[in-house]
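A single protein chain has been removed from this complex, and every other one stays in its place.
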Amino acid sequence: MKYLLPVCAGLMLASTSTFAKDKLTISVYSFAQDAYKEALYDPFEEICDCDLVIETGNSVERMAKIEANAAKPVIDMAVISSHDALALARKGLLQTLDTSKLSSFNDLYEAAKNPLGDNTAVGYTFYASSIVYRSDLVDIKSWADLLKPEVAGRVSLPNITGTQGPLTLHMLNQALGHKGIDFTKTIDAVAENADNIVTFYSRSSELAQLMQQEEVIAAPLGRFAWSRFSGSDLPFKWAEPAEGQTGGMNVMLMTKGNGNEELAYKFMDYWLSTEVQTRIAMAKIDSPANMKVEVPADVADSLTYGAELINSLNMISPADIIDNRDAWVEQWNNKVIK
Amino acid sequence: MFQNRTEGLALVLPAAVFIAVLFLFPVGILLSEGFKVGGEWSLAGYADFVSKPLNRTVFFRTLKLGFLVAFVSAIIGYATAFCIVNLEPAQRGRVFGLIILPLMISPVARTYAWIVILGRTGIVNKAIVGMGLSDSPIRFLFTETAVFIGLLQLFMPLMIVSLISAMENLPKDAIPAARVLGASWLQVFTKVILPLTREGLVLGGTLVFTGALTAYITPAILGGSKVLMLETLLYQRVNVSNDYVSAGIIATILIVMCFGANVVLRRVAKA
Partner (left out) sequence: MGQTWASRLIIFTTLLFLVGPFIIIIFAGLSAGSSLAFPPDGLSLKWYLAVFEVESFRQSFVLSMFLAVGGTLTALVIGVPAAYAICRYNIPGAETIKIIVAAPIIVPGIIVGLALLRYLVVPLEFTVTLALFLAHTALVLPYAVRVVSASLQNLRTDIEEAAVLLGCNRLQAFTKVILPNIRSGILAAFILGFVTSFNQVPVSLFLSGPGVRTLPIDMLAYMEITYDPSVAALSALLAFLSIGIVFIAEKTLGFSRYV
């Protein structure tokens, strides 16, 4: 008992002793943190002589957290999906960006420069989304193949609340011959098939484990997570469905009134620079939004690289997603997972 | 017994105030959110909540799994506790240690193991296919069965421990006496063991039932978004939608269920 108190005091000191340096709190996706640390965080901390405090999670949960803390932002800078960013922008929670402070701004693809239309976000990566599948067990040629009997009981779909969910519905909708963004019939079709779907996954790591232990043999996936699969000894393949691939853009933003703008601009500028974008691309994590980035063919192959591919993606606009998401979730909850 | 009331109050007050102010007060505000819609007091949130089929399904599933886990724990618990009580003291200590061992292990670790065990290529499925019980592996993960198994493993030790301490108080010769008088084992159980261990059963049942209702990790990892329980639904409502009305409602339901189980079962034990 006597020595527990000093131990406890010591622990308390240890946990509060890092106050000397400037601190930038960022909120990022949880995948590939080791690679980001090497390519982005460590070099930046060296340059700015500051500490990065990193929060990780999926886009929608981190968005909800930013909203919950709006009165007193905890996060200074965040990267999330373009539609979650739009939701925040519409609620007036984002800082308008002074793009003159981003030296690589003019090197970005046109679509990445002002994706929300009010200069509150800048695109830093594009990704394609398609279906990853076990080529030795099944063949996937269309998004509709996700509902076919050959994969019944061994297919997983992304949860509707995540980023990939609406994208999958969008492509399924087309594959089933429906037009526009009314997904009612497609959600009905998924509901009829619900027993054949192993789970509605919310994180790519979860899916990777399920596919590695052969629980799941086909599932829609964002290209940014492909490196989890391409390195496996199991024969995973990236589908090229008849309806094409879908995809999206992730953006960086600053919370309104975060009080740390200077450092946040510095970090964003560094992340968008040709040097860092190339390094991240070479690590096969994020595909570049900076046009000056050049990578060898084999690297380009595992990314979503080049104007031609990006333009071919069958995307759905952020506004369409935000305007309809609540209705989709409601239908989904009532029909699919009830 | 000391009669100085002020002195007694002064001693107990720090603990009571600490919990009332820093614990019950915030929880109380959260519960009240369920009764507000757009800042106005209203029951519309509840009406809306009940009208959604998903919420009803999740509520009944939570209730069902809670009962099932408590019931099955009781059956296995009686058998196991009975066997343990009849061991020699030295062995009994060791077995008792192994029974409470899972209680010392992080629930994250305990649940995590089931992903590997219950998977398509896991040992359970290998055994099932190997013994010819089924042609192809059975899908366990993300089913109610998986959540049930996970919860059972998590909370059964509480039942066994409660039953063991109840059985230790059984008069040594009660069971042989009943047998000599011609009672069957079933009669011994219903007429002798059950009445004399009722308090242990009720205590264990309460612990297991409320534990199963309020577990988060097990339904989150083994059930996922297809097998939501009240806890995982609450997490999702808050973290995905910032929906504090639903959160307040679910919180109220959970507390009423836990508190209700406590009160009702305590009555049963005394009756």
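In this document, chain identifiers A and B correspond to the written order of the chains, with residue numbering beginning at 1 in each.
Convention: contacts are C-beta pairs under 8 Å (C-beta built on N, C-alpha and C of every residue); 3 or more make two chains touch, one makes a residue touch a chain.
Bear in mind that the values here come from a model prediction, so they are computed numbers and not experimental data.
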Option touching the unshown chain, where A:Phe31, A:Tyr127, A:Tyr305 or A:Trp328 are the choices: A:Phe31
Positions on chain B where the hidden chain makes contact: 1-5, 7-9, 11-12, 14-16, 18-20, 22-27, 29-30, 76, 79-80, 82-84, 86-87, 95-110, 112-117, 121-123, 152-153, 156-157, 160-161, 210, 213-214, 216-217, 231, 234-235, 238, 244, 247, 251, 254-255, 258-259, 262
Footprint left on chain A by the chain that the document does not show: 1, 4-5, 7-8, 11-12, 14-15, 25-27, 30-33, 53-58, 68-69, 71-72, 74-75, 203, 205-206, 208-209, 212-213
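In this text, only the chains that are shown with their structure count from here on.
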Sites on chain A touched by chain B in the complex: 60-61, 64-65, 67-68, 153, 159, 161, 194, 197-202, 206, 209-210, 213-215, 333-334, 337-338
Chain B residues touching chain A - in the complex, by the definition given at the top: 52-54, 57, 115-116, 119-122, 139, 141-142, 224-226, 228, 236, 238-242
